[in-house]
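Complex shown without one protein chain; remaining protein chains in place.
On to chain A.
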Amino acid sequence: MFAYVVRRVLATIPVMAIVALFVFSLLYIAPGDPAAVIAGDQATPQDVERIRASLGLDRPFLVRFGEWVWNILRGDMGVSIFTNLPVTTMIQQRIEPTLSLMILTLCLAVSIAVPMGVVAAWKQGSWIDRAVMGFAVLGFSVPVFVVGYVLAYIFALELDWLPVQGYTKFEEGFFPWLENLILPAIALGGVYIALIARITRATMLEVLQQDYIRTARAKGAGQTSILFLHALKNAAVPIVTVIGIGIALLIGGAVVTESVFAIPGLGRLTVDAILRRDYPVIQGVVLLFSFVYVLVNLLIDLLYTLFDPRIRY
């Protein structure tokens, strides 16, 4: 097991190298010029050229790429072209809101979606099943920003229960933290709940047909015990896989959610950086997201062994 983990962690290095080359090349060929954005409307072409030179953007691709990789290897992600702040500082400033949003969404989604899926499978064909599936279709169909606006309108503007926007750090108290995040988490969690609920239902339906479930019933096991101890544990592998894959969905959704609720997270940082062509920030954030995604997949692989003892690495 330990050897497997080491192998997988080492395998992230070539993956990250490919991601780095891909991102750097993509930004190199993409249209847009940060020097022109910085210089503003009044600048002459000479001003723009001078700014470009001062930022080192006039140097050849290989020189810039080599320097960037060398700095990354030393733990230096560079400095933002626009803010003059280290990329690591900018990521540190933004990582807590995004992590908070994703963790809360994940907890909310799993704690709602899995029981929903289980109950829908148990009551297959009933109105409960249809309601769950209807909700799943709705969750997939309605864009995150629409859900966000509707929630903000009802709970902030009409009822005045929650704030429309912003983020309060966890260290300032659990309730203020929760108050700012609950609406974004619900908005972002909609698609995720729909996805997990559907997969849970489908997997549970398959498991509930198995012989060992019939055996458990014959032995007099209760319904709750059958559903959550016997069936759910055996259905867990596909569910955990979908939860892992869904992390990418969360990362993408966080960009929109953070914009709608003005949360200063990594999603907004990425969008702002892309719009301004702040190359070091884009490269740093994409690299971080890729790394997180690879690690999450590793974690999911390791979780399989918990749910299915037959899986060995």
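In this section, contacts are C-beta pairs under 8 Å (C-beta built on N, C-alpha and C of every residue); 3 or more make two chains touch, one makes a residue touch a chain; residues count from 1.
Please note the rule applied: contacts and distances are computed from a predicted model.
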Per UniProt, and picking from "Peptide/nickel transport system substrate-binding protein", "non-specific serine/threonine protein kinase", "Tryptophan synthase alpha chain" or "Nucleoside recognition domain-containing protein", the hidden chain is "Peptide/nickel transport system substrate-binding protein"
The listed residue (A:9, A:63 or A:85) that touches the chain absent from the view is A:85
Checked against the full complex, the residue among A:166, A:238 or A:252 that touches the missing chain is A:166
By the document's definition of touch, the residue of A:25, A:54 or A:111 touching the omitted chain is A:54
Where chain A meets the chain that is not shown, the residues are 31-34, 36-48, 50-51, 54, 80, 82-85, 90, 93-94, 149, 152-153, 156-157, 160-161, 163-166, 168, 173, 175-176, 179, 259-262, 264, 268-269, 271-272, 274-278
